[in-house]
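Comments concern the structure below.
Shown here is a partial selection of chains from the complex, left in place.
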Amino acid sequence: MIYREHLTIETRGRGTHEITGQVQQVVGRSGVDRGLCLLFIHHTSASLIVCENADPTVRHDLERFAARLVPDGDPSFHHDSEGPDDMPAHIRSILTMTSLSIPIENGRCDLGTWQGVFLWEHRTSPHRRRISVTVTGADDAS
Amino acid sequence: MIYREHLTIETRGRGTHEITGQVQQVVGRSGVDRGLCLLFIHHTSASLIVCENADPTVRHDLERFAARLVPDGDPSFHHDSEGPDDMPAHIRSILTMTSLSIPIENGRCDLGTWQGVFLWEHRTSPHRRRISVTVTGADDAS
């Protein structure tokens, strides 16, 4: 069986946005006990990551690292029609994940103790982002 | 149900090669209306990316970024039996995607407006590349 919902996330500009709780809720509503949860983000300037979710400093350090690795306004980038963060947002997306699959056990995504699922907004201005959450597997009764 | 086809792509050397249309055709032939499309590339020196597909400048900038991040002929690389682009091709592949899953809705990969699926050839010479396209889900009649 295939169960699917879409998440709409209003970001506040560049930064990480945890979606673990919302994904777990979709899995709960699917009725699937054992299976897989597949996420897909429908954008090329925002992406998915699994990151340590206990200490927010981790995401601040990650943001600083990405800004250094792919600098906004780098003169070697010719694609800047939407601003100095336009091309860096595409590159940051390509270096991280567009899709992610997570095992489901006992009706929940079986994440490690410190794993959180995050949408990573790479544009500096707020955007509305869409994520597909697809659940497949066997339900409780089967 | 599982439907599978293989794509064979003859690349012209380093650069991106859009495969969105070919993937959509496989999904069409599968008869699956709602499900998942899973791509896998059978190589370690070419990879998969989802990238902005409207402005080719994006892929040129991306190529320039990758060449700067992982320079051909870097003296710290000892694995160079196939040339100065040998080890950089492996690293570029590892930093991007070997597999990708895309949701299918209404008999098509449900990609965002600006999303294209690309094979990224990392070797400077032309190569023949193989990609598996696996489609799972429910067909029209179910």
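In this document, chain identifiers A and B correspond to the written order of the chains, with residue numbering beginning at 1 in each.
Everything that follows uses one rule, which is that contacts are C-beta pairs under 8 Å (C-beta built on N, C-alpha and C of every residue); 3 or more make two chains touch, one makes a residue touch a chain.
Fair warning: this is a prediction, and the values are worked out from it, not measured in the lab.
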- Assembly size in copies, with 2 chains present: 3
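Rule of thumb we're sticking to: only the chains that are shown with their structure count from here on.
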- Averaging only over C-alpha atoms, locate the centres of chain A and chain B and give their separation in whole Å. 20
- Item | Residue ranges of chain A in contact with chain B within the complex | 2, 4, 38, 40, 42-45, 69-70, 76-79, 81, 87, 90-91, 93-95, 97-99, 101, 130, 132, 134, 136
- Note on the structure: In their shared complex, chain A is touched by residues of chain B numbered 34-36, 49-52, 55, 57-58, 60-62, 64-65, 68-69, 95-97, 100-103, 105, 110-112, 114-115, 136-138
